[in-house]
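A single protein chain has been omitted from the complex, and every remaining protein chain is retained in its original position.
Here the chain labels run A, B, C, D and E in written order, and each chain numbers its own residues starting at 1.
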Amino acid sequence: MTAYTRTSRAADALREIRITPDFLPHADGSVLIECGNTKVICTASIDENVPPFLRGKGQGWVTAEYGMLPASTASRMRREAAAGKQSGRTQEIQRLIGRSLRAVVDLESLGERQILIDCDVIQADGGTRTASITGAFVALQMAVDKLLAADMLLHNPVREAVAAVSAGVVGGVPLLDLDYPEDSGCESDVNMVMTASGKIIEIQGTAEGAPFSMEELGELVRLGQKGVAELVQHQQQALASAAAASEQ
Amino acid sequence: MTAYTRTSRAADALREIRITPDFLPHADGSVLIECGNTKVICTASIDENVPPFLRGKGQGWVTAEYGMLPASTASRMRREAAAGKQSGRTQEIQRLIGRSLRAVVDLESLGERQILIDCDVIQADGGTRTASITGAFVALQMAVDKLLAADMLLHNPVREAVAAVSAGVVGGVPLLDLDYPEDSGCESDVNMVMTASGKIIEIQGTAEGAPFSMEELGELVRLGQKGVAELVQHQQQALASAAAASEQ
Amino acid sequence: MTAYTRTSRAADALREIRITPDFLPHADGSVLIECGNTKVICTASIDENVPPFLRGKGQGWVTAEYGMLPASTASRMRREAAAGKQSGRTQEIQRLIGRSLRAVVDLESLGERQILIDCDVIQADGGTRTASITGAFVALQMAVDKLLAADMLLHNPVREAVAAVSAGVVGGVPLLDLDYPEDSGCESDVNMVMTASGKIIEIQGTAEGAPFSMEELGELVRLGQKGVAELVQHQQQALASAAAASEQ
Amino acid sequence: MTAYTRTSRAADALREIRITPDFLPHADGSVLIECGNTKVICTASIDENVPPFLRGKGQGWVTAEYGMLPASTASRMRREAAAGKQSGRTQEIQRLIGRSLRAVVDLESLGERQILIDCDVIQADGGTRTASITGAFVALQMAVDKLLAADMLLHNPVREAVAAVSAGVVGGVPLLDLDYPEDSGCESDVNMVMTASGKIIEIQGTAEGAPFSMEELGELVRLGQKGVAELVQHQQQALASAAAASEQ
Amino acid sequence: MTAYTRTSRAADALREIRITPDFLPHADGSVLIECGNTKVICTASIDENVPPFLRGKGQGWVTAEYGMLPASTASRMRREAAAGKQSGRTQEIQRLIGRSLRAVVDLESLGERQILIDCDVIQADGGTRTASITGAFVALQMAVDKLLAADMLLHNPVREAVAAVSAGVVGGVPLLDLDYPEDSGCESDVNMVMTASGKIIEIQGTAEGAPFSMEELGELVRLGQKGVAELVQHQQQALASAAAASEQ
Partner (left out) sequence: MTAYTRTSRAADALREIRITPDFLPHADGSVLIECGNTKVICTASIDENVPPFLRGKGQGWVTAEYGMLPASTASRMRREAAAGKQSGRTQEIQRLIGRSLRAVVDLESLGERQILIDCDVIQADGGTRTASITGAFVALQMAVDKLLAADMLLHNPVREAVAAVSAGVVGGVPLLDLDYPEDSGCESDVNMVMTASGKIIEIQGTAEGAPFSMEELGELVRLGQKGVAELVQHQQQALASAAAASEQ
């Protein structure tokens, strides 16, 4: 293992972030989120029914599905619809997205309705699950804003923003927001889902190369907090621009 | 049934067509094709293996898969990967795309390799299967050009361009290139896949409302020929612009 | 490509047609249809429920399923039930059969009930989808006649007969009703579903070998019209014989 | 439970048996077997490959698949290919057919090839599994005779004939060869697969109503032996007639 | 075939039987049954709903599922949940277990509730299906006793005990309760499900090597009756010990 020097940006810098709201106008909320070369379409669709296990319980639900276009990766992936099932990885990621969003939504205030999130990766260069969460929050908030504007909701059930980012140790150096080559070669990798106020909703750390210490974990979490704070600002700008557009 | 007057464009006019090449750079060929509000990502991926039934036969293969993002339609569709199978409609369309492209490719000249086409609809407003074929041809030709440039092919195995369009009778009026509201209300609907030289590769006509006569069929085919001729020009421009970009 | 001369019958002749009504007495309507060596059992089963998407809409439904016995083809096919799914071809054909029959039935007059068509090929020699449609219409009409006889329907909801046939160009010669060897070697192939009055319900043309012109299409459609007119006569005879048998 | 008197035939009589050889000429062996109103198409297809677990073991294999047309039963059954899987009952039956046939074939003499049996019920009135076995044996022997005639086999690997029949107690009376109404109302039901020499290959007895004694079992087995002896004669006649036809 | 002498126990002796009640306390009834080295966990779970086909019919239901741990067999088996379906053998066995238990339960007295039996083999050494039935009866009776103790049932709906055992001919010698090596080498094999009163509920005999006669069948059934009588005593002891424990 040789020491790694990231040349394109600082060790604690995010890739270039771009969030384009209203990317798919058929959905109730939608964005294209680009984190460097990772590009994900995130949409939110309001369904005035809840899943069977919640009927009559006086609360709503938020759930998510995740997919990748076959040509989103460097070598073409098999299409899951053709294979006839979603991979374990896909299911893991979509469960994570749903859990992360539900953690910031007051499901009782949402009322007996469901918001379905779809995250479809059109280009993958590392960090698709964290980009999905960051983008999905914006789509979710746009759908909620639509319900508020239509007086179908009286209060915003979203407690605070949530965003996600990775950090990892590559060649002995802790780095924020790994791209695919960095992620493939890292010693350890932590995905963090955090709130705007800097608290942890979900943390998943894996020793890809060598087991890591509590100190290393601490350092990666601090990088993550810095990254999430910046992502939350991008989210707010996208929501402000979406609100401005819808008022016209 | 009341007579229908199309106000946005002439009865024999295509919707606005835009073909953006190199939309997904991981693929060997790719475009975003927009036909009005219908938007499809088409990619071509070269695989240096052929499917089992062709091994050792000295010829290549072209095949296609088709999908729609759940939020591409006005009310969200179920995700086929989650449902665990592709619908009959999806299979019908992807078989049509594959057949249409193979009809203009000399599979022996292609050599023992396969070109896999993916057509993923990100926004649907009628005519997704015809837009897929028109876009897929460009992606296919780009992948072939890459093989030619790399001296992996000595001759272009593509005999001529292929494009597709619909025409239908709405409110008694024959119209070219139906959008979704027109398609939903039409009496009859013909999808045509044709060559640059105006010959028919595939024609599929359906009486949605009332059976139609041979004369009506003839009129719709003439509209289709006009539309395909224009689409082929859009394809050539996109290919020229892709070639210019790759030479830089 | 050498010119082809059909020796067994005229270029514009159907194969020998035999329609045996009441072939499977458990069904509400049934026939064995034989078109040369192609043999299909077609049945119609009345179900006094409609599918979920039509409940309470005040209309009925007609739908179809298609299958082939594994030993119906020259080399044994895999059994779809064992494979765990229906092929794309099977789904395409059963969707076509259902659409073709619905085009001649007034679904509101049918009332909130469903007629389920099953077409099972026991021997295949080309043209199984068109034979299925021709035979299925007879089974459907028999089931409707049973509802009329039982006063469960007051008016016949069937507007007119529907039948189907193929035509294609083989060795440069346009031929009606291709058998399997002709179908395998043809340049182009058109399946036509038409009404007793000679109008088109569904037309599907494919360039198997070379793209074809509008003129060739016209010639094949004229052959199809001749064939369908004869098939409708066979249907009427079978229905008359079934009616005579049920009155005894 | 009231005593039952069978009026149509004697308590120890088979239903009317008809075995039509060469029913599906594409197969290597085929019959239509009719046992009263139960009708099954049985075919045998030779495959010059063995399944993977037998490759290079110097022996052959015989296996079977079973299916029912949806309209074969009094109320339409769901099509297994559409349901996406074979029922437990179907799998049980096809495993039984395969086991029964393998019991009379010397698999080493068969050589490294496989004979695939298909039993497709076109009309069901009780006893479809036993009719399938009885008919399948004839189809199997026809396929073997074809291999012998082509000098692909030097010796007949079939040791003796096998046939199957049911017997059961209905209203206290032991009866041979139950039809569907008898089978539905019986107290106990035994399916027997036996050789031409009267030995047991497979016996499956079930107390549908009340547990039964060893004496009752003995009585049912004796009925079964009588039935199988008669069925073997029908098989021999069918084989003789098939042989005569193939010599012409 | 050489004559076989069983050295570990008499030809008409069962393997060592141990039935441990309350093995999985979450279930309403449970045992670990050990028949020599074959070990099966059998549980009964009460469900106060009946399956759809019995709703409102005023009767209950008993059904069973069967599985094997992948490492229960000498060489690891594929996990059925990972394979995505239960094998034909599994389905056959679980249908047999359910049928056997229903034969001794008065389903009307059980009321509109269902008892779900699970039989999970943790170690396999022959006779897993018969051990499952013998153990499942004890679990079922424990669940029923719980309903009786809670006054949810007024009368015991179980008519009498049921147990199961195999017998087979190995090297010409009839043996009771075959272990795996004996079962693999036997000429014929009969599984018997019988009541405490010695009557037959289900009998399944298979000629693994050579067809067998009615006399051999009789001898095997007599061995089975002896075995079942002993198994019923083990069941009664386990139930007595479970009752004693629950009274404390």
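One rule holds for everything that comes next: contacts are C-beta pairs under 8 Å (C-beta built on N, C-alpha and C of every residue); 3 or more make two chains touch, one makes a residue touch a chain.
Everything quoted here is computed from the prediction, not taken from an experiment.
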Missing chain: touched chains present in the view: A, E
Candidate in contact with the missing chain, chosen from E:I33, E:L116, E:A164 or E:L231: E:L116
Which of A:R9, A:R99, A:R113 or A:K226 contacts the chain that the document leaves out: A:R99
Those residues of subunit E which, in the complete complex, touch the missing chain: 24-27, 30, 41, 43, 45, 47, 65, 67, 69-74, 76, 79-86, 90, 116, 118, 120, 122-124
Touch list for subunit A against the chain that is not drawn: 85, 88-89, 91-92, 94-95, 99, 103, 190, 194-195, 197, 199-207, 210-214, 217-218, 221-222, 225
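Simple rule for what comes next: only the chains that are shown with their structure count from here on.
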Most remote chain, CA-based centroid, reference being subunit D: A
Intercentroid distance (Cα basis), subunit E paired with subunit D, Å: 29
Euclidean distance of C-alpha centroids - subunit A vs subunit E, Å: 51
Centroid spacing, where centroids are CA-atom means, of subunit A and subunit B in whole angstrom: 33
For subunit E, residues contacting two or more additional chains: 85
